[in-house]
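Sharing a structure below in C-alpha cells format, with a few things to ask.
Only a single protein chain was left out; the remaining protein chains are all shown in position.
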Amino acid sequence: MTTLPKQWTSIEELAGDPAFAKKIAAEFPVAASFPPTARRDFLKIMAASLALAGLTGCEKSPFVAGIPYVDQPESALPGVPRHYATAVTLDGYAQPVLATTYDGRPTKLDGLPGHPATQGRSDVFMQAAVLQLYDPDRAQSPTRAGEPVTWTDVGAMFSDQRREWQKDGGKRLRLLLSQTTSPTLVRQIRELQSQFPAARVHLHDTSGERERIAHAIAAYGEPLDLHYQLDACSVVVSFDDDFLGPGPRQLLNAIKWAQARRRGDVPGIQLHCAESIPAATGAVASYRLRAAPSRMPHLVETLAARLGVVGASVNDLSAEERRWLDRTGAALNAAKGRALVTAGLGTGAQTARWVAQINETIGASGQTLKLTSPVADPGVATASLDELVIDMNTGQVDTLVILDANPVYTAPGSLDFASALSKVKTSIHIGLYRDETGHRGTWQLPLTHDLESWSDARAVDGAATIIQPVMTPFYDVRSRHQIMAMMLGRDQAADESVRKTWRDAFGESFDAKWQQALRDGLVAGNAPEIQATPVSGKIEPAPPGADGSDIAFRLDPTVWDGRFANLGWLQELPKPLSTLTWGNVVAVSPAWAREVEVENGDVLEIDIDGRKVSGPAWIMPGQADNTFGLWLGHGREQAGRVGDGIGYNAYSVRPAATPWLAQGAVRKLDRKETLAVTQLHHRMEGFDLVREVSVASPTLPAPSPQPSLYPPHPSAKNAWGMVIDIDSCIGCNACVAACTAENNIAVVGKAQVEMGREMHWLRIARYYVGDVETPRSYFQPVPCMQCEDAPCEMGCPVHATTHSPEGINQMVYNRCIGTRTCSSYCPYKVRRFNYLDYRYTPEAPAEPVHNPDVTLRSRGVMEKCTYCTQRIQAAHVAADKDNRDLRDGDVVTACQAACPTRAIVFGDINDPDSEVSKLRRSGRHYALLEKLGTRPRTTYLAKWNDGSDDEDDRT
Amino acid sequence: MTQIFSPTADTWLRLAVVGFLSACGASLVAAIGFARSSYVTSTDIAPHQPVPFSHRHHVGELGIDCRYCHADVERGPKAGLPPTATCMTCHSQIWTHAAMLAPVRQSLTENKPLRWTRVAKLPDYVFFRHDIHIAKGVGCVTCHGRVDTMPLTYRARAFTMQFCLDCHRDPTPNLRPADKITDMTWKPAGPPRDLGARIAAHVGIRSGELTHCYVCHR
Amino acid sequence: MTASATDILPTDQSIGDISRQLTGIPLHFPARRQWWIAMTIAIVLLVLFIVSVIELFTRGVGIWGLNVPVTWAFAIHNYVWWLGIGHAGTLISALLLLTGSEWRNSLNRFAETMTLFAVVCAGIYPVLHLGRPWYLYWMFPYPATMGVWPQFRSPLEWDIWAVLTYLSVSVLFWYTGLIPDLANARDRARRRGWQIFFGILALGWRGSTIHWSRWSRTYRIMAAIAVPLVVSVHSEISLLFAASQMPGWHSTLFPPYFVLGAAFSGFAVVSVIAVALRAMFGLGNLVTRDHLDVLGKVLLATGLMTGYGYVFEVVDTLYGGNSHDLQTLLNRTIGAYAWLYWGAVVFNFVPLQLLWWRIVRRTGWALLLISASVIIGMWLERYMILVTTLYRDFLVSSWRHYTPTFWDWSTYFGTIGLFLVPFLLAIRFIPVISIFETEKTLLDEQEARDG
Partner (left out) sequence: MADLPYGLLAEFATEDAIIDAARKVRHAGYRNIDAFTPFPLPRLARVMRIRDSRPAWLGLAGGIFGFLLAFAMQAFVSYTYPLNVGGRPLYPLSAYAVVIFELTILFAVLFLFIGLLALNRLPRLNYPVFNAPRFHLASKDRFFLCIKADDRQFDRDSTARLLREVGAVSLALVPS
C-alpha cells in the first residue's frame, strides 16, 4: 500500500465510469427497472457476480457465467485494486482519503498519505464511511410527503418556490445549514443570498463548533480556530478537553501527540489532565485529576493566579486539587514556550478567557498554539437554531430548506423542533437519509454520498481537498451543489459548480492545476495564521453551580451525533473505555454507585428541569463524584434497520442554553438492561499483562530464556512480526475499524455480542490498576500473537491451522470443521468462531463493501488475525514479478496503516534494519505471557510510567 | 431336538456375510474413484456457449496468440474474457454476416455483453493469480491443455488441490522460457527438469514456500 | 441348607433353574409393565434428542450457550461423562475375569451392555460438537483429491481412534461372551421366530469341548487386552485437556484422575442398574445382597481414590504456586462457578460415606440413591473442570461466563434417551446375566459344599 505512486488516479480514468456502469446494467438489464427498494438485492447480485470470495463450499453448477465488457476501458483491470484520492467529511471538515476500489466498487478507505491532516492515518468514522455508501436504508429517490417523485417534479417545485421568494426577496425563506467548509457551497449560499437578500441562513451543528467560536470570541474578541501544536509541546494541561478523543481533530492531535511523546529516549511530552468523565486524554495523562465539570473554572482561575495572571484570585481547593495544581503550575513554569493549556467545551466562556490569558503568559501563542480564522465559515452572517425555532413558532417562515441536518432528532429537547416544523408551510429536507426530519418535512431530497459526489471541503488545518466521485451513484440522488443550483434556478451537471469555484480560484492554467489537485487530493495552501491577543479586562467569576448534579453531554465515540447510527461496523465497535457496543449508557461515579447501590445495567432516570430520559448505568472507574455522563447519538427512530431503537436519546433532555453541561437530578428505577460489552473484567488482577518502565528504570528485565524441546523449523527469507507500543496507544479503535473493513469481519448484532460472540480479530484490551476512584488506565491492542510454538495448531485434527515458513499461524477456513480445539487451547483467546451464519444477518454489511481478496466465512468455521495475509501475498506477487526481494514497508497491515499514533509496527524480523527489528531490540520490548513459551511474533513495548506511580497521586 | 436350519442356510449366511463385506469395500473404492471422475471434476465437458467458439480454428489454424483475447493475463489475477470489441476487430471485416456470429454483432449494437459460460473455474476460497504464473514461466497448456485442438472448449485438467500441489511442490518440469508461454506445442529439447531448474533459478522461484496454505487460501 | 460365607450365590438352586430363569426373560418376558413405562420415558427423551439434533444441524452450534472464551462446554463435558460411565462395564468383566472374582459373573453381562450404549452416547457428541459436522470424514485418513490428511498430533484425532477402538473392542468382547448364552436361549426357545433369531445370533454354537477351549483362551486374552485399553482411553480423553497450556488443565495428574473418576461414575451406574434389574426381574437369587455389598465396597474405594485426586490437585497447585493456576483454583472454589465445585464435592463424597456401614451397602434402595448422587456429582465435576478453566483463562480481557441454553439441556437429556432405548431393548431380547458363567459358579460352589 505504501509503495503507491505519489500521484493516484485522476478523473479521466475513474473506474466508476459509464463503461463500468454499462457493464453492470448489462449484466442485469432488469436493474434499471428495479424500484429503489429492490436495489439492495440488485447490489447483492452485482457483488456476487464480481466473484466475491465466499466459503460457499461446493458450487451449485460447475459452470458459471463469465461476463466480459462490451468495450473494456483501458483503466479497468478485473480483480486489480485501484486507488483514488478524494475525501469524506465529518462535521463538514474534509477527511482526505485514499479510496481502494475493485472493479469500480469502493471497498476500503485509508487516510491520504502525504496529506498534512491525515498523513495516511485514519479514524473510525473515515473507515466506516465506505459502508455508509452502500447503506440500503439511504434515501434512494426524492419524495414528496413520502411518495416517490422525480427530479423534474423537484425542479418544478423549486421554480414555483422561487416565484414566491422573489415577491418579498425571500423574507419568509430560511436555510438551515449544518457545519460546512465547502468553498463551492459557500459560494452558492452567497449567491442565494444575493438573489434573495431577505432570506436568512441559520447554522445548526451538533458537535459544538459554534461554542468553540463563541469561546474564541469571548477570549480573543474575534472568531478564531485554535490549532494545538502538540508536537511543539513538552507539557500540556487539559481542563476536561478530550483532544485525543473522537472528532474531526482527533487524527491530527493524535499524530502530533505521538510525535512529541516519542521525542528522545524518554517521553517527550507530559499531559496534566483535569477530567470529569474518563476519556482517552485522561487515560494517557501522566497526572490526572478527577474533578467535576463545575469545578473547572475555579481550577483554571487558581492556576492562572499561580502563574501570576493579573486579576486571577485563588479559590479554595481540596488537598487532591492543590497537589495537582502545584505540580501542574510548576511544570508550566518550567516549560514556558513549550507548554499549552486547553479547555473543553463544557467549561464555559470564563474558563476559555482564563486559558487564553494563561497561554499568553506561558508564551504558547505562535509556539504551541496557532490561531487562524475559522476554517468552517458559512460565508454569510448566520443566526442560531434557537432564533429559527422562535420564528417558526411565530409563523414567520413559509419555506424552510434543511441542508444535510437532522434537527428534529439533534435539536435540544427544550426547543421541540418537531412541533415548530409542523408550523412551516413548505419544508424541504436535503439529506443522505429520509431520517426523523426527512419524514416530517414536506419534501425529502436524497443526497449523494461523498464517495459519489463532486464537491470540495477543507480539512481541520484549513487545507482544501476536491472531492471526486469514485463511483457513479446507483440510487436516484444528487449532490448538494446540484440541488443548490436548482434552488438558484439552474440545472447543472454534478461537477459543474465545483469546477466553477476552482476556475475562479486557480485562474489561468486551470486544467493543469485541476488535474494536479485531483491527483494529490490536496489544493496547495491552507488557512493563514493570525496574531491575536486575549481581550483584557475583568473576567467575571464563574457562576456558582446550580444545585443538583453535573450532567455532562458527550458525543458518542462510535456513532458520533447519531449520523452513523445505521452502520453496523460502528454500532459493534467497542467504545474506548467501557467496551460497550450497541447502545449508550449513563456514566456514574463508583462512589455514587456504592451509595445508591447501583450496578452496571440498572436503569437510571435523568431529570433536567422537567424533561426526563432513562438509560442504563455504567460505573466508570475514575469518574468525578456528583457527575453523570450522557452520550448523544442513540435512541434514533428513523435511522434505518440497524440503528433504530438502540439506546436512549440524550438530545431530548439537552438544554439549548448550556448544551454540554447541565444541572439535574438522577434516580434509580427498578429496571435492568443487559449491556452488550465485549470486556467484562477491567481490573488487571495483579498479572503483568501490561508492563511499565519508568524514567528511573527505563528497561525491562531481560526475558528468561525459553528452552524448547523442539528442533527449530527453518524460516523463509521473510519472517513476519509485529510490535505494538502500548505507550502510544490512545485506544481510538481506528485499528479495529480498519481490520473490520479490510478483513470482512462479520457484524453479529447486539444479542450475539451479549453472548460473547463478537468477531473482531483485533481487540483493544482495556485495563486499570489502582483503586477504582483514581485508577491508572491502559490500552492493549491484542491481535493474534502468531506464536511460533502455537498451542492452537497442534490441537487441530484436520490440518486446518498450520504454520507458514514465514512464521504466520495460518487459518484455512475451507478446511475447518469447527472443533474449536484451537480456540480453547489459545492462551490469548484471539480466535473467533462463526457460531451461526453471520453473513446475511439484518446487521450484516451490504456485500459490495466486502474485500474480494478475503474469504467470507460461513457458519461453523474458526477465524483469526492473519497479519493481513492478502496484503503479504499481493506484495510477494508484485516483488516476484520484478524478481526482487521484499523491502521493509512493502507490506503494511490494515491496523498498522490506520493507527494515528504509529503504535503498531509490522515487518520482517529477519531483516535487522527493519523498523520492527529495531523495536524488538528496545529495552521496553516484551512478549505477552512469555512464560508459556509460545514464542509470539506479536510483541509489545512497555508503557512509560512517568509520574503517577508515586502513591500520593492516588489519594 | 430337530435342526432349526436347513443345510443350505449356512451357505446363505456365508454368502450374506461375504456379500456385505465386499459391498462395503466396493462402495469405499467407488467413492474414492467418483471424487476423481470427470463428473465431479467436470473435465472433458464442453458446456453450451452463446457462440460455438472454436479455439482449434482461432489458435490452432489461425495461430492467434492467447494474449490477443485474454489480454489481462499478464497484468492481473484474471486472464479475462475478450470484450465484444475484440471479436469485432476481425469480424467487422470477415464473416460479417455469418449467422453464427449474430450474438456478437447483437452484443455490440445493443451494448450488452456476451454471456459466456466459464470453463476454467476455481472455488471462491482459492485465490489463483494468472499473472504470477505467467511471470514465472508456467505455460497456458500446463493447466488448460491443448486448447488449440479443441473445437469446443472444455476443462482439460481436473483442478483438484492435488493437481495444484504437485506443481507447487516441484515446478521445474512445468517451466518454460518466457517466449514459449503461450506456445501449445513447445517441448523442451533436453530433459524438462534440467531446463526447468535453470529457469526456476533465473526467475527466482521461492521453492519450498509455495505449498503453505496462505499461498492460495485466505 | 445355608450358603457358606464364601458363597456368592445361594446354593439351593439347580443350574437348570438358572437356565430356565434367565432364558425365560427374553423368551417369556416378565415385568412387561415396568418395562413399557421405562421404554415410554426413554422414547420421549430420544425424540427430544432427535429434535435437538435437527435444530442443531440446521442452525449451527450457536444454539448452544457457547462463546469465546468458553468454546467447549456441554458437548465435550457430556462426552467425557458418558465415556467415563462406560468404563465400569469393561473393568468389571475384564479385570475381574482375570482376577477370577466369581461375583463378577452375575454382573458382567449388563455392565458390558451398559458400556456399549454409553460409549455410543459419548461417541455421538464429538460429531454434534463440530461446527461443520458434514465434514467429519476429514478426520479419517483417506486419499482425498485435496492431498491433505488428518493431523495426528491432535488429541481430538487421538480421541476418534480411541473411541472407535474402544467401541469395537467392547462389542466384540461382549458378543464373544454372549455366544454360548445365545445358544442356550436358542435351545430353550419353542417359537420358530425365537429359534431363528437366537439361532443366527448363536452362529450355531454347540458347546463342543474343542470350541470351549479355544473360546476360553480367546476370551481371556481379550480381557487381558481390554484392561489397558480402558485405562488408555480415558487417559487420552484427559490429554484433550492436559495437552493444552490452560490453567487447571495443564496437569500431569489428569490421566489417573480421569480414569479413577471414570471407574467411580461407572460403578455407580452399574450399581443403579443392578438394583433396578434385580427388582424388575426378581433376580435376588443371582444378584444377591453379597453382590450389592461388593459393589458398595468398590464404589467406596474408587470414590476415595477420586477424592484423593481432588485433594492432591489443590496441594499440587499451592505447591506449584503458578499465579494463573492459583487464580483458577480460586475461581473454582470461590468463583462464579463455586457451586459446581462444591456441588461435585458434596454429591460425590458426602452420601458416599454411608457405605462404610455394611447394612447400607446391602440395602438396595440406599445403594441406588448413593449411586445416583455419585452420577450427578461426577457430571458436575466434568462440567467444573471444563468451564472453570475456560471462563477465566490467562488474559483478563477475555474473561466471560457461560450459561447453558435450552438446547444444551435438551441435547444432554436426549442422549439419556439415546442410551436407555437400546439398553431396554437389549435386556428385553438377550440374557441379562451370563448364564453359563453363573451356572459354573454355582456348580463349583455346590461341589465345594458337597466336598
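Going in written order, the chains are labelled A, B and C, and every chain counts its residues from 1.
Just so we're on the same page, contacts are C-beta pairs under 8 Å (C-beta built on N, C-alpha and C of every residue); 3 or more make two chains touch, one makes a residue touch a chain.
Treat the numbers as computed from the prediction; the structure is a model and nothing was measured.
A.B. asks: Among C:40, C:168, C:353 or C:403, exactly one should touch the missing chain; which is it?
C.D. replies: The single option touching the absent chain is C:168.
A.B. asks: Of C:215, C:312 or C:349, which sits in contact with the chain we cannot see?
C.D. replies: C:215
A.B. asks: Would you mind spotting which of C:153, C:362, C:401 or C:428 touches the chain that isn't drawn?
C.D. replies: C:153
A.B. asks: Which one, C:176, C:285, C:333 or C:405, makes contact with the chain that was left out?
C.D. replies: C:176
A.B. asks: So that we can see where the missing chain sits, which residues of chain A does it touch?
C.D. replies: Residues of chain A in touch with the missing chain: 708, 710-713, 787-794, 796, 799, 802-805, 935.
A.B. asks: Hey, which chain B residues sit against the chain that's not shown?
C.D. replies: Considering the whole complex, chain B reaches the absent chain at 1-7, 9-10, 13-14, 165, 211-212.
A.B. asks: Which positions on chain C touch the chain that was left off?
C.D. replies: 14-16, 19, 141, 147-153, 157-158, 161-162, 164-165, 168-169, 172-173, 175-176, 180, 183-184, 186-188, 199-200, 203-218, 221-222, 225-226, 228-229, 232, 236, 239, 436-437, 439-440, 443
Everything below uses one rule, namely that only the chains that are shown with their structure count from here on.
A.B. asks: Report which of B-C and A-C is connected by more C-beta pairs in contact.
C.D. replies: A-C
A.B. asks: Just curious, how far off is chain C from chain B if you go by their C-alpha centres, in Å?
C.D. replies: 53
A.B. asks: Suppose each chain is reduced to the average of its Cα coordinates; what separation in Å results between chain A and chain C?
C.D. replies: From the centre of chain A to the centre of chain C is 58 Å.
A.B. asks: If I count partner chains per residue in chain C, which residues reach a count of at least 2?
C.D. replies: 146, 148
A.B. asks: Specify, in ascending order, the residues of chain B that touch 2 or more different other chains.
C.D. replies: In chain B, nothing touches at least two other chains.
A.B. asks: Applying the document's contact rule, which stretches of chain A touch chain B when the two form their complex?
C.D. replies: For chain A paired with chain B, touching residues are 22-23, 26-27, 29, 51-56, 58-59, 62-72, 77-80, 716-717, 802-806, 808, 810, 812-815, 853-856, 866, 869-870, 872-873, 877, 880-881, 883.
A.B. asks: Show me the residue ranges of chain C that touch chain B in the complex, using the header's touch definition.
C.D. replies: 142-148, 186-187, 195-196, 199-200, 204
A.B. asks: Quick check: in the complex, which residue numbers of chain A touch chain C?
C.D. replies: Contacts found on chain A: 679-687, 689, 752, 755-757, 763, 765-767, 780, 782, 791, 794-799, 815-821, 823-825, 827-829, 831-837, 859-862, 928-929, 932, 934.
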